[in-house]
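In this view, the complex is presented without one of its protein chains, the others remaining in place.
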């Protein structure tokens, strides 16, 4: 898709586009429902979930855990099975996937084969060479990988993904630094919120007043995904960026908001904390995000207070879509140290998928 | 002092040595009182604190915050002022200091000049060239710096310190690795318990369900103290070890127990996680600790479970004196990654000072 | 004041009324600033605080602790001293007081004597016979006590208060039940959020993973204030309602939202849980609240789920102004048991004062 498609994006005045939410009853699914309530372009037309929930009204099927009420328009929707032919209406072509990875692996291709464009938060296909992992303020051009996907798989629909919650914070922080200084090495240590594990997720006996210094498969994702997001696409093929990440992933008793400590080594010599501050502060992202209603403006907020960012105070910035960076200072081993906070279930999950769908729409992929 | 003095250590059979606790009413002071209750060599003979508390019975003066009751022998002691001539008895020559740094700076020298041996948890004098920072299982030989101290200052008594709570965990973890492989670089990220900030310390509004990615002056201590502890003494002078530490210090909602993520680069090539596991597992510390009742045996517990150590489950190991290390694995940037947990107010504070006093006694410094 | 004044309320179209916030830098003061940002009638014209803060820009003077940013219009306001002649502008006649009780006792009368209408959250004057404690959806008619106040004290301004945070939840819950069934006895047990104690407030060492079964002076307020709110005014004098409250006040590790368990005995016989459900569900409050922009509609949300209300999920209902009631069931000792949740710093503090000022404006008291 190209800039030529810009004119085709749906008018905000016209009726909103009906969408399906797959895995709508879980923790991330509920975030989709919440964030889509007042969305200017999309509205929830169908909710789908596992057999256990299918057939029940949404209100009954989900144990709603968010502090805002279930949107009225969704309360009485009957939960549908995870089958593209059983959503109960024919006018839906866009589906958001909040499915667990193992279920997504089977279900998402079914929907794409049935012609759906699927904007997925699941990790199931993130490492397929023809499935783009996208943050619109980082690598919107990677959308071109969909052409490879369509050619290779003969899928009538399309599948894109957003990165892991922690990767979202890392890649956004690193993007302007890569552009300005080049990246060589990043040592990352995370303190991740319990909402990242879904529901029921972490037992309270494990995490109350405690730290668990291990999150299964998380370090592997954190070390790979950001190199894809900051990598290049050429001739329909991805090349990861040539820098190395080492990650320590920890779970802490925080509700929402991942906190990420980074020590960063650059290609350019003598990069100072002031240089980094300036690069982050002046970052505006690619021009295309100006047309996306959920895109934060700017994508990154830079804080000067010595004790910020903090997840409880900062993760809701710009409705949870803007990341916050602070404590920018020299690193005695690499070059610069800093701390980022990202809202893990908004920017790092449901909000990220919605922003991707806005990009798809803007670029003409929703037909 | 030299090995020749070993024979002079006090008999465990004879009456216990009376000691004073300076700053006895605060959070660390309470730990001293608790840990000394059943101590085989020492017993609390006097408690001293600021003017505000002086004159009151201990029970009234301290808002006791520990889950075990105030020891009976201390309940009715009258709190004395921080003046060596006003402790109310003449037979005390050993004082533990739980004072805040700014007060310790004035008070500790008063006691040493009055002939006291002061085993201090305060940071006030840690960076003086003639004041040893000691972990008996790491650098007991640094006690020889006391001879420099005595020569330089003409103090009739002596002053030694234990390191910062986090440093205790770092230096103990690194000691066997330094011996086996040599150290070059260590990137550290900590998740520190609220008890490390004393009482009242951190307001609950700041830390409940939150992370604060900043602890004033902490990173500076973490980056310097471990190089002193693993350094050498020659001709009465300390030389820090030649490796570099970069630290990210964070406060998390945990009661007791600091969790420390480390990425470590060695001098020796090709050090594997298995090598590190073996070095830590087989570490027994210097022989002298066999004679110290509070010394953990061995100093380090190595865990194999993928999700350990955790502060709530592991910080009490061997009454809080043993550190726990786990998650030993390859680091894509440096050589090996691991996680340590240390009980910050026991091993990292009051228990550390008591262990140091045991060393002093064992080495004949208590006369 | 009477219904005849309704016509005089300020036009929502005209410029908003400038107001002062006294005690603007504290926890409740920050809530005032936050809630007034988008207020249709009022705008912050001055911020005042203790000498320590006076003279500084607001951003510097307050350690902002809320998850939304400091409103731009307030960021650079210079903090003024707590002196009505030093606010720096002459057009302000309405002041909100977020002062601690002991300071409010001296400062609030100064402002009233200088002609200000003061809507206070402080407890200092709540028990004066001529100072109304008001919840507009419970007892707006008590505003008539201001005539007594003006007569007795010759104050050119006026002083009204909102009740204690917990009382707000209790009195709102009991109002429709008093009307329908009459009240005799209420046994109350509270689980109160840490934000109720202000900042720095409760040390984290006291409350993390703990319950403190005592809040100084709280039970006294909870047992008296609701009888005043549900009492009557006749000939300018208050008569408390003739029912008895027994309270157990507890602090729990919750950020915002007080949870209140009540066992209620009625004057009428055979009141069933269904009767109570119906009375609460159908309650709309006095007609006057229809004209107040911050009034929740309806004032009470009744929940049927067996495990609700919960502070984290329910205290933000209708921007924190609506209380939530649930678990309505028979009591084996009194008649009916239930649980209420109220947002303690919104409905129970800053939001309550603002709603009171809306009532004052609506009733013509702002001139």
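List of remarks:
Per-chain numbering from 1; labels A, B and C assigned in written order.
Quick note on the criterion: contacts are C-beta pairs under 8 Å (C-beta built on N, C-alpha and C of every residue); 3 or more make two chains touch, one makes a residue touch a chain.
Model, not experiment: these values are computed from the prediction.
Across the entire complex, the residue among C:68, C:152, C:244 or C:304 in touch with the chain not shown is C:244. Taking the complete complex into account, C:259 is the one of C:34, C:173 or C:259 that touches the chain left out.
Touch with the chain that is not drawn comes from one residue among A:207, A:289, A:313 or A:357, which is A:207. Among B:84, B:209, B:226 or B:265, only B:209 touches the chain left out of the display.
In the full complex, chain B contacts the hidden chain through residues 65-69, 208-209, 255, 312-317. Of the residues in chain A, those that touch the hidden partner chain are 27, 65, 194-195, 199-209, 253, 255. Those residues of chain C that touch the chain absent from the view are 185-187, 189, 191, 209-214, 223, 244-246, 248, 250, 252-255, 259, 261, 263, 306-313, 326-327, 331-334, 337, 339.
We adopt the following convention: only the chains that are shown with their structure count from here on.
Averaging Cα coordinates per chain places chain A and chain C 40 Å apart. Within chain A, residues 209, 255, 312-313 each touch two or more of the remaining chains.
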